[in-house]
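Got a structure here, written out as structure tokens. Questions coming.
Take a look at subunit A:
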Amino acid sequence: MPESVLFWIMGPLAVVAAVGMLLVKKAVHSALLLAWVMVTLAFFYIAQGALFLGIVQVVVYTGAVMMLFLFILMLVGVDAADSLTETIRGLRPIAITAAIGFGGLMVSLISRATLGREPVGLDAANAAGNVQGLAQLLFSTYVWPFEVVSALLITAALGAMVLAHRQREVARPSQRDLSEQRFRSGSLATAAGLPGPGVFARHNAVDVPALLPDGSAAPASISETLRTRGDMIDSSEFQLDQVNTEVREEK
Partner candidate 1 sequence: MNYLTLIMAIPLVGAALIATLPQAKSLLAKQFALGTTLIAAVATILMTVKFERGNTDLQFVESYDWIKAFGIKYAVGVDGIALVLILMTALLTPIVVLAGWNESDNGRWSTKTFYILILVLQTMSFGVFAATDVFLFYVFFEAMLVPVYFLIGGYGSGERTAAAVKFLLYSLFGGLLMLASIIALYVLSGEQGGHTFNIAALSKLEMSSTTQNFLFLGFFIAFAIKAPLFPFHTWLPDAAKSATPGTSVLLLGVLDKVGTFGMIRYCLALFPEATKTFTPLIITLSVISIVYGAFLAIGAKDIKRLIAYTSISHFGFITLGIFAMTTQGHSGATLYMFNHGFSTAALFLVAGWMISRRGSSTIADFGGLQRVTPVMAWSFFIAGMSSLALPGLSSFVSEFLVLVGTFTRYPVAAVIATFGIVLAALYILIPVQRSLHGPTTPGNENLADLNLREKIAIAPVIAVIVFLGFYPAPALNIINPAAAHVLSQIGFTDPAPTHGGK
Partner candidate 2 sequence: MNPTNYLYISALLFTIGAIGVVVRRNAIVVFMCIELMLNAANLSFVTFARINGNLDGQVVAFFTMVVAACEVVVGLAIIVTIYRSRRSASVDDASLLKR
């Protein structure tokens, strides 16, 4: 019974998380939801007597692979929030209909399929321990695929390195080059460097844009990453609404 309880609680949650993956705007959120689904699956594995896989799922997938995803998200930029509007006309309804049809067919197939016997269960197979049982198979029957897969892994690692490696075609610009470039660009407005963030004496955090003389915010004063991510705090509250220009009478 504990398994049923686990299933009926975790299962729907996993489905909800998966659906959420499709709906959320930001990729980071998708990644987090996916991590949740994976953890759920790890539970399921362990519940089904696949202890080793369950652990691997948590360690490798949720740990390593998802980290990789997040890492790349960071590299690529967190601006990667799609607009969820469809650009290819008619694709979405077709895709969703087809996918639902697919799912429906699968479900109906599964429900129609009968084994003709009760599920065996893994008690016998796991008698010597799940890890030992798996090892037995991996290093005997499946030793050849195992070796091949290891070769594949190495190849993939090398391939990723080759792909990700960027050959520099021109020398890295020196500070002098950058400076000259600034001066030669169309306007001299930024020649002396971009303005620093923060509102003097009120707020000096990096996410608050500086105020221009007319009191409006200067977007160029904060990091582009923060700007695109939308983590730019509205600086208007720090703005002095009206500078009291009235000179008080000296007592």
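Candidate entries met the following condition: all candidates are chains of the complex that A comes from, given by their letters.
Quick note on the criterion: contacts are C-beta pairs under 8 Å (C-beta built on N, C-alpha and C of every residue); 3 or more make two chains touch, one makes a residue touch a chain; residues count from 1.
Bear in mind the structure is a predicted one, so any value in this text is a computation, not a measurement.
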Touching partner of subunit A in this complex, picked from 1 or 2: 2
Touching residues on subunit A, where the partner in the complex is candidate 2: 1, 3-4, 7, 11, 14-15, 18-19, 21-22, 27, 30-31, 34, 37-38, 41, 44-45, 48-50, 52-53, 56-57, 60-61, 64-65, 68-69, 72-73, 75-77, 80-82, 86-88, 91-92, 95-96, 99-100, 102-103, 106-107, 110-111, 115, 119-122, 124-126, 130, 133-134, 137-138, 141-142, 145-146, 149-150, 152-153, 155-157, 159-161, 163-164, 166
